[in-house]
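Notes follow once the structure below has been shown.
Of the protein chains in this complex, one is absent; all others appear in place.
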Amino acid sequence: MADPTAGTTSYDGTEFVLTDEQEAVRDLARTFADRTFDESSVRGLLDDPRGFDPAAWRALGRDLGVLGLALPTTVGGDAEDGRGHVELALLAEELGRVLAGVPLLGSVALAGTALARCGDDAAAAELLAGVLAGEQVLALAATDAAGRWAPEDTGVSLREGSDGAVLDGTVSHVVDGAAADTVLVVAQSGDGPRLVAVAAGTSPADGLVVEPLTTLDQTRRLARLTFSGTPGRVVGDAGSTLDAVAAARDAGALVLAAGAVGASAHLLATSVEYARTRLQFGRAIGSYQGVKHRCADMHVRVEESRSAAYHAAWTLDGATDDDVRTAVDLATVVTGEAFPQVAKDTVQVHGGIGFTWEHATHLYYKRAVGDAALLGGPAAASERLAASWLDATVASPAVGA
Amino acid sequence: MADPTAGTTSYDGTEFVLTDEQEAVRDLARTFADRTFDESSVRGLLDDPRGFDPAAWRALGRDLGVLGLALPTTVGGDAEDGRGHVELALLAEELGRVLAGVPLLGSVALAGTALARCGDDAAAAELLAGVLAGEQVLALAATDAAGRWAPEDTGVSLREGSDGAVLDGTVSHVVDGAAADTVLVVAQSGDGPRLVAVAAGTSPADGLVVEPLTTLDQTRRLARLTFSGTPGRVVGDAGSTLDAVAAARDAGALVLAAGAVGASAHLLATSVEYARTRLQFGRAIGSYQGVKHRCADMHVRVEESRSAAYHAAWTLDGATDDDVRTAVDLATVVTGEAFPQVAKDTVQVHGGIGFTWEHATHLYYKRAVGDAALLGGPAAASERLAASWLDATVASPAVGA
Amino acid sequence: MTSTLDQAPAPTTPDGARARALAAAREVVAGHPPTEVPQREFLEACFDAGLAWVQFPEGLGGLGADQGVQAAVDAVLQGAGGPIPFWLNPMGYGMAAPTVVAHGSRALQERLLKPLYCCDEIWCQLFSEPGVGSDLAGLATRAVPEGNEWVVDGQKVWTSSAHKARWALLLARTDPDQPKHRGLTYFVLDMHQPGVEVRPLRQMTGEAEFNEVHLTGARIPDSHRLGEVGEGWRVAMTTLMNERNAIGGGSSVRGSGTIADALRLWRERPDLHTPVLRERLLRLAVRADAARLTGDRYRAEQGGRPAGPEGSVGKLTGAELNQEVYELCLDLLGPEAALYSGYDPTDAPSAGDPPDLARRFLRSRANTIEGGTSEVLRNVVAERLLGLPGDVRVDTGRPWKEVPRG
Partner (left out) sequence: MTSTLDQAPAPTTPDGARARALAAAREVVAGHPPTEVPQREFLEACFDAGLAWVQFPEGLGGLGADQGVQAAVDAVLQGAGGPIPFWLNPMGYGMAAPTVVAHGSRALQERLLKPLYCCDEIWCQLFSEPGVGSDLAGLATRAVPEGNEWVVDGQKVWTSSAHKARWALLLARTDPDQPKHRGLTYFVLDMHQPGVEVRPLRQMTGEAEFNEVHLTGARIPDSHRLGEVGEGWRVAMTTLMNERNAIGGGSSVRGSGTIADALRLWRERPDLHTPVLRERLLRLAVRADAARLTGDRYRAEQGGRPAGPEGSVGKLTGAELNQEVYELCLDLLGPEAALYSGYDPTDAPSAGDPPDLARRFLRSRANTIEGGTSEVLRNVVAERLLGLPGDVRVDTGRPWKEVPRG
């Protein structure tokens, strides 16, 4: 599926070369991330029931105004002509570098994009206003009860209750699902899948049970939501639902890939610094090829991750002639291979200390492992790429129009 | 399929511990291989139309008397109770170490085993007599026209001609097929597959065309045989054919695996010697971890290859409680992975010189690549193991009786 | 044979000693049935009968027999339901006992060995330090003589069971002016004294399987020294070789060990199967089996002789295989892999629970570090088994205190 905005405007920049405005976004994001999140604040959130830092979220939304960079102006964002994904990637990269505890993935990339594409700008703008101000959290529930990404059939059903629409069913692994003020649920109706907004304030008496899950990656929270005749508000067109959710997954996958770039680059820098300064047998361990060549391979992985993630961002911006789905899946597969490997290499370079709770590496390693379980992960992306590149009898993987 | 002799006799030795007699076979084989084949004689055979050394073959058969070690006494061999596979493996290992140009695989392991199991000991003994004396060469044609191992249907058909049985069809990749005095062809008859002996002296007028193939591995010759109403002699029972050919493949796979052990061990020794003595930047290259760790990994591969190949040999001898097919397939997969990798590592350790025609490494590398294309290779063995270990719903891969 | 471990060992001992040991073992299990009497009673009976370590002298838990007899004795004792002593007190049984019997005074042996075997006294090992990593001989913990005692200051790490240990094997520096390997001495340290502080060291799984041990003016009587002053490295090397071989020991039954977790998951969850994951599992199962057979082969080829550096091969392949096995398990589990049973140390599953794959997955990251990093093991394989030259050394022959550390 091609990005509908691609090709409709001509883009005068060069892929991989940041504009001054994009450079400014990166600098802003980096400064913010470094000032707001250090290892101690990240660790402080591990046991926090909300799992994120509301002050940081407000700062991103209200003070820095960067949460709408990739959301269209028609729903209250800043993006024209479907642009802004390079900016979103830069923001996600810098936040990923420090494992920032903010609900960017669930609120902006997933729920925000789905709303922006749902076909009802007014409702989208209304639901997004609190997010763009950093005051509220949204989540998108497009998984099934086993946590698999399954927008075609989440297993939640939509029916007409006495007082309007009500939902029944269970979804799991909902990103930012426990912290969300509103959850956008993909539910099956007689008209096919629909988006239904459920207020998290809905009382258990109304049949909503929200269970925070104990996640391997404590820096990214997931929840299981059970609906039993739970009232909700249907938003958008029936016909737009799956396209909107697919666009949300593209944006979410971009945020994951870019975050992986930031995190991997951080791990590499940590490993290099350790290898430069840690002595064994009277020499820096980085002078041994066993460690040195491992670091070289980590560097190659980080570089390729960055290329693939950035290419996805420029492609989502309509600034390359590549196919959106291909570019995003490629970024997912490349970063999905590189990030865990770089994290494992970081543990090995650090030796025993890298295995301890006190050392920050495990937080990144778990992020890498946890990310692979979201949005279908590298496994599904790889399968789609194989279907597109290898299974077609006529088409070649050369870039088409 | 379990080896029919397994479990019928109790074996008083210990797996992996050679008896004095087996030690003697190894010493004999090693001395013979070192005296008879050096790089120059192996290279001399590359362009030889026969592709093997008849004098060496005679010496193995007549003087050393080692060609019948794993063939039963009932057909003129030396093996009692289905034993002798350890001895055969030791012989193959030493011959593989020097890439000896002798038709052990085709004549003894493949055709010899098939005859020994065909159900007609008298015919087998008659056909094998010349081989056991090192005077003749036999080949087994159980491949199809594309060179795939396909005993169930080689594509060669057997029918009654005016003067007896005649064959029609094409088989390719027949090991030792051009040098063979007699080719044992698996042909489809109304009774299912049958073994048919065709004398290579059969004139083209009788419809036999033997084409030597230009092989990647010049040290192991393959041929394409086309039969057009070619007369042959049916041997053995109809019901035994497939079991006989399966046993032949087991013995052939053992010879390939053991040969790979010898060849890999030789490559490792060459690499270690080069790494010890070649200086770069004033130091032996083996003192750099880049080279050193590669050699360590090569060693692990060689050790595991030896364990797997020897285990297959002891299992074929009925001296373990493992399943024959499993043990042989395991040896094929382990050596099929290790041998090419060790050869590639050898090229890399040697640098440019390892890429030249003058250096012997390429002969081993090509042997490794060529072997993988025979008898179904590691791909088919791996598939069988997966079916046995992973696909069965009840059986576990724990060793059964 | 794949079942070699179940068989009687090769008869390298005079039949008399062997028969005597087996008779003693049968007598112990008859008089103190391990499934009926308290464990301590059974262990004490074993010790007194000389069945703890048959090769040790009589009176010290042994019979002065050939070590090869132990397997036959263990078959009787464990066949009757007796415990595997190694797992009750690993550092004590596997490392302390052989070292004490080789290097301690008779009085020390008599004091230590029986409570060790009977698990009245648990042992730990104080070798690793935060600063040393793979360069164990570079350790900095000092032991300074004072009268008839040694006073010890320093910090140790990666100590299992330190919180429940009564005794520790300690390697400390007694002469910083010597090159590093020559200034070390080996001691038995009493953990129950004011100068010893044990702090749990939490690991990425959430648990604290290891400890840090801070030594501040801890005291050791000179009679608790094992081996000569300055000979500590040589004494320690014997011990470490035992540890590495224990880690890489491997199994002799196909499909057991770590790979069993992946095979079980595969069998129980056909819903997770894909052709690609099937191929990955098959390759891991093949590697596991090749490693298993290699362990079997080494044991068979070595007969009763102690393992040498070949043990590094099993440790190296086993560690990397473990990691890949649990990576596959998590890939198989898909979204389920995003969950965890809990990081609170009390969340760790007990022995009866089904395997906690995510926890084992995290734990496996340490496999290529603990007991010799994979880098060090590859050096050992290449240098000691293949004869490749060592790396260029900048520390050889220099006094320890002059070699840069950090």
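In order of appearance the chains are A, B and C, and numbering begins at 1 in each one.
Going forward, a residue touches a chain if its C-beta (ideal position, glycine included) is under 8 Å from a C-beta of that chain, and two chains touch if they have at least 3 such contacts.
All values derive from a computational prediction rather than experimental measurement.
*Asks:* Among the chains included here, which ones are touched by the excluded chain in the whole complex?
*Replies:* So, spelled out: the chain left out of view touches A, B, C.
*Asks:* For the chain not shown, which residue from A:Gln136, A:Thr182 or A:Thr320 touches it across the whole complex?
*Replies:* With A:Gln136, A:Thr182 or A:Thr320 as choices, the missing chain is touched by A:Thr320.
*Asks:* Please identify which residue in A:Leu330, A:Val347 or A:Leu363 touches the non-displayed chain.
*Replies:* A:Leu330
*Asks:* Which listed residue (A:Phe37, A:Trp57, A:Tyr310 or A:Tyr364) would be found touching the missing chain in the intact complex?
*Replies:* A:Tyr310
*Asks:* Of the residues B:His173, B:Arg194 or B:Arg301, which one touches the chain left out of the display?
*Replies:* Among B:His173, B:Arg194 or B:Arg301, only B:His173 touches the chain that is not shown.
*Asks:* For subunit C, which positions touch the chain that isn't shown here?
*Replies:* So the residues of subunit C touching the unseen chain are 274-276, 279, 391-392, 394.
*Asks:* Footprint of the hidden chain on subunit A, which residues?
*Replies:* 14-17, 268, 272, 275-276, 283-284, 286-289, 292-293, 295-297, 299-300, 303-308, 310-311, 314, 319-322, 330, 333-334, 382, 385-386, 389-391, 393, 396-399
*Asks:* If you put the missing chain back, which residues of subunit B would it touch?
*Replies:* Subunit B touches the missing chain through residues 46, 143, 146-148, 172-173, 213-218, 222, 277-283, 288, 290-291, 344, 347-348, 351-358, 361-362, 365-366, 369-370, 372-374, 377, 379.
As a working rule, only the chains that are shown with their structure count from here on.
*Asks:* Look at all chain centres (mean of CA atoms) and spot the one farthest from the centre of subunit A.
*Replies:* B
*Asks:* What whole-number Å value describes the gap between the mean CA coordinates of subunit A and subunit B?
*Replies:* 54
*Asks:* If a residue has to touch 2 or more other chains to count, which residues of subunit C qualify?
*Replies:* Answer for subunit C, listing residues that touch two or more other chains: 375, 378, 391.
*Asks:* Using the touch rule from the top of the page, what residues of subunit A touch 2 or more other chains?
*Replies:* 288, 290
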